[in-house]
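Beneath this line is the structure, given in structure tokens, with notes to follow.
One protein chain is absent from this view; the other protein chains keep their places.
Labels A, B and C are assigned to the chains in the order they are written; within every chain, residues are numbered from 1.
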Amino acid sequence: MMNFLNTLDRRWIFLAMALCVGVPILVIGLTGYTFPETPTPLAEAFFNEVDTAGEAKGRRANILVALDFDPASAGELNPMAVSLVHQCAQKGHRMYFISLWPVGPQMIMESVDKVIKRHYPEMVYGEDYVNLGFKAGNEQVIKVMGIDLTTEFRTDVEGTTLSKIPMMQGITNLEDFDLIAEISAGYPGSKEWVLYAATQYNIPFVSGMTGVQAPQLYPYFPNQLQGLLGAIKGAAEYEFLVNNWVREDAMAKVLEAGGFPESKAMETAAALASKPQQVSTWTVTAEASTLGPEAKTKLIELATAPIPGEYLEGQRRMGPQLFAHLLMVFLIILGNVIFFAQRRRGGGA
Amino acid sequence: MSAVSEPMSPRQRATWAVILGVCIILIVIRCFIGEGMGKVYVEPTNLQFGELSADTWKSMDQSEFATFVASNPDAATEQWTQYDSVPPSAYFEQQQQGGGGSIFLSWPRTIGLWLAAFFTLAIYSFLYRDNPFYKFAESVVVGVSAAYAMVVGFWDTIVPNLIQRLLPQFAHDHLTPGMTLPTDAAQFNNLIFLLPLALGIMLLCRLVPKGAWMSLWPLAFIVGTMAGLRIVGYTEGDLLSQVRDTISPVYVPGADTSTPFMAVWTTIWSSVAACLLVIGVLCCLVYFFFSVEHKGAVGGVARVGIWYLMITFGAAFGFTVMGRIALLAARFEFLFDDWLWLIDPNQKRALVETVSMLMCL
Amino acid sequence: MQILTRFIPLLITGIAGLVMIISAFIPYTSEWGQKAGQFFNILAAFAFVLGGGNLLKVHLKKISDQSVGWGYSGVVLICFIATLFVGLFKIGAYPNPNFPNVPFSGETQGTGSWFWWAYEYVFKPLTATMFSILAFYVASAAFRAFRAKNFEAILLLGTAFIILLGSVSAGVFVTNWIPNDGPFGDLRLENLRIYIMQVFNTAGTRAIMIGIALGIASTSLKIMLGIDRSFLGSGD
Partner (left out) sequence: MLQMKKRNTLPALACATFAVLVSLLAASVEAAPPEPPTNLAAIDKPWDGGGVVFVTWDASTTPIDQLQGYEILAKDLGQTPVELADQTAEQADLEAKDQTETILEGEGVAPQEARQRARIAEEADPAVPVVEPTTWQSLGIISATETSYEATGLEKDRQYIFTVRSIGSDKSLSMMTTPTEPVVPEAAWFNLSKLPLLIALCVISFAVLLFVVLARGGMPMNIRTIAGLKAVDEAVGRATEMGRSILYINGIQDMDDLQTVAGVTVLGHVSKTAAEYDAKIEVPTSRSLVMTAARETVQSSYFSAGRPDAYNPDLIYYVTDEQFGFVAYVSGMMTREKPAACFYMGSFFAESLILAETGNSVGAIQIAGTANPSQLPFFVAACDYTLIGEEFFAASAYLSGQPDQLGSLKGQDIGKMLAGLFIIVGVVLATIQAITGSSGLEDAVNYLKEVILGS
């Protein structure tokens, strides 16, 4: 055995790598099943910040969503953008999309199409979300928006004057937003928003970014940057949090409609969402007796319905990553085991 | 693992043959079930243009174009058909609704897709060993990419930088009609671009045996200007700025002041980090010293420098792995999704999902 | 001949370099550096002709010699000439919609053109696949090179190990038991990873960059002064 390992042909390593990447893609693609993520505090902070936005002021939150990236980094960042819009849409936040990158509007359109148009068709453009498009000028744009938003953005992306857009009433500058959420692929991006918006005006700020950028932004957490998602890993964690919460929230709404008090509904929904396969048995217990049959089927449907593919992009991409990384770790260990075994034998001889 | 791959034992070779055989069988089976695989569908769009006035064209729809032609029989017109790829689900939907739509199977693109899949597999076959498929793929990529570089160099560099400047009227009329014609004064300034033209021609003298020496002049020009540019750029951008960034206090008050213990603890932790950073930069600089042999005290410091470098390299290695895996995953997704139609993460073929389920069984 | 092949090129190198340095400090000439960059791009484009000529020569020779694998040289030539033809003449490319009467006004790589086809179905899959082969080599390099032969090697493999584990959920799982807010929160793998990047990686990279800047400065000087002139074929 040792002899085989010692002269191990590297083709076997290649095969192992191909299997570690290929099989998860295939299995995840066929079954739609993804690996649960363990969210890190940074991702949790991001989620909570979006979740509680506007609560302090007791109003529907206004979220400035800045998507500053291009197709080259969309693989890493698109899942973040989609989950962000997903969370905001389910929570009922108002979304104001902007971009400091020329190709940003395309990215905005993609997220809006994937989430709002497909899953939240009841949301109205101009009342629930608005696309203000791209503005040239990098950090200058941020500086000016701090004092008066309308000098930079006179119209939305379709050319409608801002004053004619209902949700723009009462929005004059950055301080009127409850949260700035940004997804960034470089300059201008997270750093500029931190320096010129978050620090200057003390507005809560969360950001998702590429792996290359992340180490430079860690020092700003948690004072100037309240939440951070780094690379595809961060995207997958956040996506996982959002998907779980969305299911829970939808269940809680059904329970509340079925006569459960609010706190009880949320508690039960959390318990049910964590064990979706037990929902059907739960519906026949005494606890659920107040619920009507429609609510019960709705609950079971919510628990068992697969999560749409576009909400799993990040976690899907993490599957091959996980196995490939484990393979690498295993290979490093194996290499050293062989090395030491050989040395011992060499020493004995 | 031996450095050179030794000839495989017959048993190992047999294992590989079985693996290959299973893959081929699976692909063949895949070809004959469901809606097939690896097809590209396109939808044609007719585009019509009419010349309203000199050099002003307008894109028109079918009816507008008909009226335009009828009312201006002498006006110049252009029309062509553009084909855009559509997801297969659009085609299936069209067929389900009784067919007759405009979406159809595009043979050039379907062949292209299969070719792309073939090339992908051919390159991967190199991992097993060199073989005719890889040699073929290698020859194709060399030929195509050399020509690709030339074409892009011509249209993106020679045309805008040279032809537009030296022959603006010609470029405007035939190549890039969107450009603004320069004023006379600007055109005079553009004459400086005769210099690279002359140097370029001298460079080509290399092709003539007797003129080889002439190509040294443009070479000297390039290396000289770039040496001048880089010495300033690197001194300013790397040397001074990196020294400047390193200058920061090694006493850093901690961020967490929730309890006195944590305040002291985080202060120590972050101050140590700042210290380690400065020490690291200095030790690595000592490692790069050429005047002194790495012996004694200098050797010790240089050794610490090597430790830092090793940690740097290990970290960079680990950090890059993530991106490389993603690249491989992207190629596999191409094979499984676009070519084999096994998985459908982006809902491009919603109707044939059953096939993949079947395969799964 | 000595003057034409040695003296003048060295003079050109020295003067061109000096002019570029001076222009960096004199605002009126600050655009010269940019111009030099453009000149270089033009020269590089001319050099393609040289490269193409060399490519033709090498492969035609292989074919005429009928040396081993000359058939593949034929493939190279056919692919090269075909791509060059469809690209330079924009075969199948639609004109720019604003100027439909100028056939050459369209995008070289516009969807539907032959050049686009070659890019999309040949060039892109081939180069992307070649790039992705790295994932395999990363694994075999890790297996072979990361062995604890000495302390330096232990640092190298230990760091790579931490970074690799820290970037997937399995690694987070390993050190999950350490409270994040407590005094040892920074020892959690995912945090340790950041610490390594911020401290050690930054220190190493900075020193490397300072050294490189000095190396470039001294090499440039040697080139401009003619001390190092091997690129002109007069090395020793």
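Operating definition for what follows: a residue touches a chain if its C-beta (ideal position, glycine included) is under 8 Å from a C-beta of that chain, and two chains touch if they have at least 3 such contacts.
Note that the coordinates shown come from a computational prediction; the quantities given were computed from them, not determined experimentally.
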Where the missing chain makes contact, among the chains that are shown: A, B, C
Given C:42, C:126, C:148 or C:194, the one touching the chain that is not displayed: C:126
Candidates A:140, A:224 or A:280 - the one touching the absent chain: A:140
For subunit C, residues in touch with the removed chain: 21, 24-28, 30-31, 34, 37, 40, 43-44, 47-48, 50-51, 54-55, 58, 61, 107, 109, 123, 126-128, 130-131, 133-134, 137-138, 140-142, 144-146, 156, 205, 208-212, 214-223, 227-228, 230-236
Positions on subunit A contacted by the hidden chain, ascending: 10, 70-73, 102-103, 105-106, 134-136, 140, 143-144, 146-148, 151, 172-173, 185-187, 210-212
Contact set of subunit B toward the excluded chain (per top definition): 3-5, 123, 126, 129-130, 134-135, 137-138, 141-142, 144-146, 148-149, 152, 156, 180, 182-183, 185-186, 189, 203, 206, 215-216, 219, 222-223, 226-227, 230-232, 235-236, 239-241, 243-244, 246-252, 278, 281-282, 285-286, 288-294, 309, 312-314, 316-317, 320, 323
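In the analysis below, only the chains that are shown with their structure count from here on.
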Innermost chain by mean C-alpha position: B
Most distant chain from subunit B by Cα centroid: A
Two chains sharing the most C-beta contacts: B-C
Centroid spacing, where centroids are CA-atom means, of subunit B and subunit C in whole angstrom: 11
Whole-Å separation of chain centres (CA-atom averages), subunit A against subunit C: 33
Set of subunit C residues in contact with two or more other chains: 135-136, 138, 140, 142-144, 157, 160-161, 164, 167, 197-198, 201
Junction residues of subunit A, two or more chains touched: 8, 10, 14, 17, 21, 231, 233, 321, 324-325, 328
Subunit C-facing residues of subunit A, complex: 8, 10, 13-14, 16-18, 21, 35-38, 40-41, 215, 218-219, 231, 233, 318, 321-322, 324-329, 331-332, 334-336, 339-340
In the complex, subunit A residues that touch subunit B: 6-11, 14-15, 17, 21-22, 25-26, 28-31, 75-76, 211, 223, 231-233, 309-310, 312-313, 316-317, 320-321, 324-325, 328
Subunit A partner contacts - residues on subunit C that touch it in the complex: 135-136, 138-140, 142-144, 146-149, 157, 160-161, 164-165, 167-173, 176, 180, 190, 194, 197-198, 201
